[in-house]
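Here is chain A:
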Amino acid sequence: MTSLSSDVLLESRGLTVRFGGLFALNELNIDVRNGEVLGLIGPNGSGKTTFLNVISGVYSASAGKILLGDIDITREKAHNISSCGLSRTFQRSRLCLSLSVFDNIALGAQRTLNNGLWHNIVQRKSFAAEAQKIADEARELLHVFNPALPDKLFDPAISLGMIDRRRVEICRALIGKPKLVLLDEPSAGMTHDETDQVVDEILGIRKSLGGLTIIIVEHEMGLIERVTDRCVVLNYGKKICEGKFRDVAADPVVREAYLGQA
Partner candidate 1 sequence: AFAKDKVKIAFVGPLTGAISPHGIGGRNSAELAVKLMNAEPNTKYEYELVVLDDECKPNVGVQVVTKIASDRSIIAAIPHYCSATAIATVDIFNRFKMPMVVWAAVLPEITYAKKYPEVHRVSGILIGQNRIGAQFMKARGYKKFVSFADSTDYGKSMNKYFTQFTLENGNEILGSFSVPPDQQDLSAELTKIKELNPEVIYFGGLTPLGARLRTQMAKFGINAQLEGNSGIMGDAFVNAAGPELAEGTLTFFDSPPLSKMPGGKMFADAYKAAGYSEPPEAYGPFAYVATRLVMETIEKVGPDRAKVTADLGDVKDRPSIVGPVTFDDHGQNITPLTTSYVVQDGKWVVWEESEYVSGKRKLKNLP
Partner candidate 2 sequence: MTPTSRTLVRVPVWPLFVAVAFAAVALTALVLIENQKLLGAALAITAAVCFCAARFGGVAAMEVAASENPWLLRGLITVASLAVIFVLRDDNFGLLMLATVLIYATICLGLTVQMGYAGLTNFAAAAFAGTGGYTAAMLGRQGGLPDALVLVCGGLVAVFIGSLLILPVLRTRGHYGALTTMAFGVMFNVFLDANDFFGGPQGLKLPGINLFGWDFTNDIHIFGLVLSSYVNYVILTGILTALAMIFVGLLDRSWVGVWFDVVRLDETAASVFGLKIAYWKVLAFTIGNFLAGLMGAVYAKMTGFIAPANFTFGDSLVMVSIVILGGIGNRWGVLPAALIVVLLPEKLQFIQEYRLIFYAVLVIAILTMRPDGLVARRVRKLHTETSA
């Protein structure tokens, strides 16, 4: 029994988020197992992004509970949750566009860096070594996504195209070696082919990091089918179905509410 419960990395119990009279999440119970890739799908406005927001501490829950491992993070501030090993991307790109790619990626590694004033201002040598280490790691990660990207490490993020910005965001989420990564529509705006590539990249990196748990929100069913171990389908803030993608996709309720006839 204990081994089973330690198997669950994140669980939400009766999680509710309200905006005025609107229930964006309604008594939601979701378990995320250690090391799995969980697909979160559902119609527009069903609460997927809200779920990611509330577990990463951006929104606060109106009711219910979220446990990360054994820690109750329901009322925790976002920065504390992050230090438990959680990172994410955003549905709408949130890079600091005027900063360099490197600065943006370094943010992802923030919790592993030495932020002391003494270290940063006075011990410039050791600071430089640290910066060099992050730069090397960032180059390595970027290289996996796009061999041309490492050369743009010190270009401002605004000079990148949309796709490359998404890639940088994913790198930012991965560089801090998190336990749990939340990806919100990583493939939006890409062609099928490009989507496939991103999938491969994510899977590759997951392998190289080992034991990374991912929650992925997508409307691109091909991607979901290929990467997820398990899917949860939301509608109106409620879980309407859960299971392997193939089973979920066959569910008539899901077809009716989400997939359409295709």
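Candidate entries met the following condition: all candidates are chains of the complex that A comes from, given by their letters.
Assume contacts are C-beta pairs under 8 Å (C-beta built on N, C-alpha and C of every residue); 3 or more make two chains touch, one makes a residue touch a chain; residues count from 1.
None of these values were measured; they are calculated from a predicted model.
*Asks:* Any idea which of 1 or 2 touches chain A in this complex?
*Replies:* Candidate in contact with chain A: 2, the rest do not touch it.
*Asks:* Can you list the chain A residues touching candidate 2 in their complex?
*Replies:* Touching candidate 2: residues 56-58, 77-79, 82-83, 87-88, 90, 94, 96-100, 102-103, 106-108, 110-111, 113-115, 117, 120-121, 124, 127-129, 131-132, 135-136, 139-140, 143, 150, 153-156, 172, 176 of chain A.
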